[in-house]
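With one protein chain held back, the other chains of the complex are shown just where they sit.
Moving on to chain A:
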Amino acid sequence: MAAHATDENLQQGEIAKPNTAWIWKTFFVLVGITAVEFVFVFLMEPSTLRNSIFIILTIMKAFFIVAEFMHLKHETKGLIWTILVPMSLLVWLLVALITEGSYVGEVLQNMFK
């Protein structure tokens, strides 16, 4: 694991120096992305484009949380794929059911026309 404090020159019972710069860096990235999201909420009219921007920014935030905070970036390739491949099913589920929802709505709203 890359971010470990591994100081081999330590005496027995001595505690290594904290290595926290990468943690705060990730924190400021997450805060920054959230701030950008708020800029879009207030400065842009709702549209498919705006929603796409939100989803992209959310996936960016998710990447930083999973890769850095949950340390997945530094695990073996096998574990990374084990987690990511089942997730791709969810993308399909989301796209399929949202399309289905629009269709159901259309049918219901035009039923008595």
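Operating definition for what follows: contacts are C-beta pairs under 8 Å (C-beta built on N, C-alpha and C of every residue); 3 or more make two chains touch, one makes a residue touch a chain; residues count from 1.
Throughout what follows, contacts and distances are computed from a predicted model.
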From "ATP synthase gamma chain", "Carrier domain-containing protein", "Cytochrome oxidase subunit III" or "4Fe-4S dicluster protein", the hidden chain's UniProt protein name: "Cytochrome oxidase subunit III"
Chain A residues that touch the omitted chain in the full complex: 3-5, 15-16, 18-20, 23-24, 26-27, 30-31, 34, 37-38, 41-42, 45-46, 51, 54-55, 57-58, 61-62, 65-66, 68-70, 75-76, 78-79, 82-83, 86-87, 90, 93-94, 97-98, 100-102, 104-105, 108-109
